[in-house]
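In this view, the complex is presented without one of its protein chains, the others remaining in place.
Going in written order, the chains are labelled A and B, and every chain counts its residues from 1.
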Amino acid sequence: MADDAAAQLYQAFVSQDPAGAIAVVEASRHSGLEQAQLFDQLFAPAMSLLGGAWASGAIDEVTFTQAAVVAEQITSFVTPPAASKDTGVTVLIGSMHRDYHSIGKDVIGAALKEAGHRVVDLGVDVRPAEFLERVEETGSRLLIVAAEMTATARSVVRVREMLTSAGHEDVVMLVTGGPFAADVSLAKQVGANGVVRGVESSLKIVQKIVRDRLGGGT
Amino acid sequence: MPTRKGSKDRRVQRASKPATSTPKPKPAPAKRSEGPVAAEAAPAQPGKAPRRNPMFPIGVNYYPLDAETQGWDDWYSGDANADFERLAEARMSLVRVFVSWKVLEPQVGQYDEDAIERLQDVIDAARTHKLQVIVCFFCDDRLAEMLDVPWGKKRDPRTDSYLIQREVALIQKVVNRFRAETAIFAWDLANEAFCSGFSAAEELESWIETMREAVREVDPERPVIVSIDPETLFRHTGVDPRDAIDTCEFAVSHATAAYRVFAAEGPITSGPSTYLDSFLLRSAARDLPVLLDDVGVFSLDFSPAEEAVFVRNVLYSGLMNRAAGIVARRFRDLDTERREPYFRDPFEVLVGLADTEGEPKPALSELESFARVAARIDLRRYGLAQERTAVLIPAERYEPLPSLAGLYDPRACLQAFVQAKQAHIPVAVAREIDEFDRYSVLIVPSALSLADETWERAKAFVQAGGSLLCSYGGGDTHPAIREVFGIEFLGDGGGREELSCRVAQVDVLGSLASFDARIDIPNFALLGHGGATVVATDAKGSPLLTMNQFGQGRAVYIAAPLERAISQGDPWAAPPAVTEMIRTVYAAVASASGCGAPVECDHPEVELALFAGEQDDILVLLNHGIEKITATLAFDRTVASISDVRGGKPTAVAGVTFGVPLDANGAAALRLSYG
Partner (left out) sequence: MAERSQQLALAEGLARQGQVQPAVEACYQALRLDESEALTHCLLADLMLTGDFYDEAISSAARAIEMDPSCSPAYLALGLAYDRRGGMWDQSILVWHELAEVEPDLVTAHVQLGEAFSAAAFDDEAIEAWRRALELDPAEARAMYNLAVAALKKEGMATALPGFRKAGELDPSQDDLFFSLAGICDDGNPAPDPAEVAPERQARLDAAGALAFEEDFFSAAELIRLILDENPEDPEALGLVAYLYLKQEAVNEAMACALRALSISTRTPTAVYCLGVAFSKRPGLSRNATRVFAALAKAVPKQPMPHVLYAESLLGLQRYAHAQQAYRTAIALDPTCVRARFGLAAVLMTEGRFAEAQWEIRRAAYYDTRRQGLFWRLYDVYAEGRA
C-alpha cells in the first residue's frame, strides 16, 4: 500500500504534477497514515525512487530538477510543523522589580513559546502589582518570576503576597535566576511553587504542572 | 592553629634553609589571657553543640568603605554592630579591619583622636559580638586612599626613610592604644596590594623587620603577620617574600585574580581551578600554620549561585588541607558606579558575602553551613595523618625570563597536585631546598632541571627507601638520572601531537591501559635501556614509563612532560586516558610506599580527608565535579556505622564499603565508627 503510494507520488513528481502529489498524500492520510509517518513512509521512499531514476538515466537532469521543485512544493504536507502545537497554556514571565537582567528570562520565554505555550513576556523591572494585573487580565494561572540578584530575589515574596491578598492562591508561581539556583530554601521563603533552572528545566516543570495541577490548560 | 598564643601546630620544623639565608630568632609564643575565641576552646559541654571551632577560626575582611560614592574620610563611619551581629550569627569569630594612615595622621605627628575612637568603636562592636580582630596597618583597597597621606609628597612609603619612621610611629601609636584590648587577635603589618610595590626582597624583609620591631617594642606577645601569599606575590612582582614571612607567627595564603588567570584559567566551579586554593595553601605552608585568606570570588562576572559553590569549595578545601583558619574576602559587595565595562585589578576586593544592602548572599549561607560542620570537628581529638607524598616545586621556578621555567613550573606542579588529589593521595607541596626526609614519595613534574646538589640529595633519598617520580621536562638531562632511574638518555625526540601508550608490564605500576590520545606533547625523551623495567612504551616501542629499583627505594620515570602538557593545553579537556595514566602511576607509587589513599573512592573528582581520632574517625568529602554522584568508598576495616558530624542518627554499615551521595560541588562530613 505504502509502496504503491510512494510510486504514485514519485510519478506525480516526474510528471510535474503538484496537485497529483497532494492527492497522493491526502489519500495516504485517509488510509490511516499518521502525519508523523508521512515523511518516512511516503515522501522518503518516493524521493529514493526519484534518486534511483536519475541515477539510472530513466529521467534526465532537467526532469530531476523539476521533480525536485514539485517535491519542494508539497514538503509542507509531509513534514511535521516546525512550531509545536498550541498547548492552550498561558505563561506569564517577567523579571522582578528593580531587576534589569533579561537574558535568562528571554531564553526561557522563547523556549516555552517554541514548545507551544502562550507566553506573555512582561519584560524587566516588573512591579508586583503589574504581575497581579496581568494575571487577572489574562486569566493565566502560571507565572515565572526571574531575579538574578539576591535582593530582588527576596522581594519576589511580594508577588506571592499580592496574589494571595487578591484571592489568587491557586496561581502557580515559579522562580528562576542565580539566587534561587543557589539556595532552594529561598524559593520556599518567597512562596514559590518551584525553581526553574534554565530552559530544559522550564519545559519539564511547566509540562508537569500543566498535567498535574492545571488539568491541561489555563 | 593561629591562636593568640601563636602557633601550636608547628608539626615539623623545616630542617634546612637555603644556604644563603640566616636563621632569624623566632618570637616567643604569646602568653595572654584567654579571649572569647580561646574561651570557646574549652571542650563543649555534653549534648551542646559548639557554635564555632576554636581551633579553626572563620572570619571576614571588614573594609572601611562600602560604596564608590563614599570619600576616604568616610573610613568606618558607619555603625558596625549590625554587620557584626550577622557575622556572629553566621558563626564567625574573626574580622580583619584596616587602618587608614591618611585618616589617623592627617598632619605629620598629629593623630586624629576622633578617628582612633572610630577604630575603638569597631573593636568594641567586635568584642560585643565575640569577634576577634586582626588589625591591618598598611593596606591598599584601591578606594579608601588609606596610604595616601597628603604630607607624604608622593614618596614611596615602602622605602622612604622618613615615611618609614612615621609608619613606625603610627604602629606604636595604635598598638599602644589597643595593646590591652582583649578583642585584638593579631597585628597585620600590610596587605599584598601594598607589598606588591616592593621591588626587592631585601627591601621587603627590612621593612617587615622594622615594623615588626615597632610592634614588639609595645606589644611583645600578640602574633604579627603580613598578609602576603609567597607564590602570588612572587608571580606579580618577582620579589620572593619567603624569608620575610618566616619572621611572622603565621603565614597567609590566597589566590589573587591575576594568579588564578595565570595558573588555572577557566570555570571556577570545576576542574583545576577548584584545586588552586589548596595548592597555594600547601605551597605557603612551610613550618608556619597558614591562614587561608581572601576566600571568595574576585569579580562581578559570576552569579550568586556560582559564588556560593566557589566559596563552599574553597572552605572545605581549606579544612581538608590544613588551613589554620579562614578569612573571607569581603563582608559586603562594594556598591560600584553603574559603569561598563568593568575593569578587574589583581587584588580585587569588590565581591562580598552580602549584597550592597547588607542582605546575605548564598555565599554567606555556605559559610555558615560550613562553620556548623567545622565546629563539630574537634581538631584536638581528630587530625590528618602526616602527608608523605609531596609535589616538588623546583628552584628554577624562581628564575626570571627568558627562562620559561618560572612560568611553566607552577602550572605543571598544580596539575601534578590535582592528579595526586584525584588519586586520593594525601599530598603536600615541597620546595627543592626543603629536606626530603619527611616524605616517602617525591613527585617532580616536568621540571627542566634541578640543582646538582638536589640530585645528590634525591639519590640519597631513593637509596634510603624513598620513591622518586619524575617526568622528563625537555632538553638535556642530569647524569644522575642514568644511575637513579636506570635509563640511558639518548636525546630529545621533540614534540608530538599524539601520545600513545602500550603497556608492556601489566600491574607493575597499577592497572594501566594502553591508549592513543590526542595531546600536544612538547618533548619526548628517547630512552635506551639501562636496567630499569620498561612498564610502558609509545606505539613504536620507545619507553614511556620505566621503573627502577635503586638502593632501598624506587624511581619511576615518565618520558614526556605530561603534567606540563596538560596545563599548557586545555586542562579541562585533557584526554581522560592521559590523566588516568598519571593518576594510576602516582597512586601505585604512593601505595607501594605505604602512603596511598587512606580510603579508596571510585570517583577521582571527590577529594577526601580522613581526620583520625582514637575511637572513631571523621571523613570529609568534597565533590569537585558539577555532576551529582554517589561516591563508593572502600575501607580496609569494617565500618560499623556512619553519621553526619552535625548530628543525627548513625546509619549502620557493617561492611568495608558504602556509598555517599554527593550533590554537584557538594560536600559531606561523616563520623565513622568501626566494628
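FYI, a residue touches a chain if its C-beta (ideal position, glycine included) is under 8 Å from a C-beta of that chain, and two chains touch if they have at least 3 such contacts.
Everything numeric in this text was worked out from a predicted model, so none of it was measured.
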Displayed chains contacted by the hidden chain, counting the whole assembly: A, B
From A:21, A:50, A:92 or A:172, residue that would touch the chain that is not displayed: A:50
Hidden partner chain, touching residue among A:7, A:27, A:110 or A:157: A:110
From B:261, B:460 or B:612, residue that would touch the chain that is not displayed: B:261
Candidate in contact with the missing chain, chosen from A:40, A:86, A:137 or A:169: A:40
Residue ranges of chain A at the interface with the undisplayed chain: 39-40, 44-45, 47-52, 54-57, 64-65, 68-69, 71-72, 75, 79-82, 103-104, 106-107, 109-111, 113-115, 176-178, 181, 197-200, 203
Where the missing chain touches chain B, by residue: 257-258, 261-262, 265-268, 299, 301-303, 306, 340-344, 401-404, 407-408, 474, 495, 518, 522, 568-570, 573, 575-576
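Methods note: only the chains that are shown with their structure count from here on.
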For chain A paired with chain B, centre-to-centre distance based on mean C-alpha positions, whole Å: 49
Chain A contact footprint on chain B (complex, rising order): 303-309, 355-357, 359-362, 365
Chain A residues within the chain B interface of the complex: 148-151, 154, 177-179, 181-183, 186
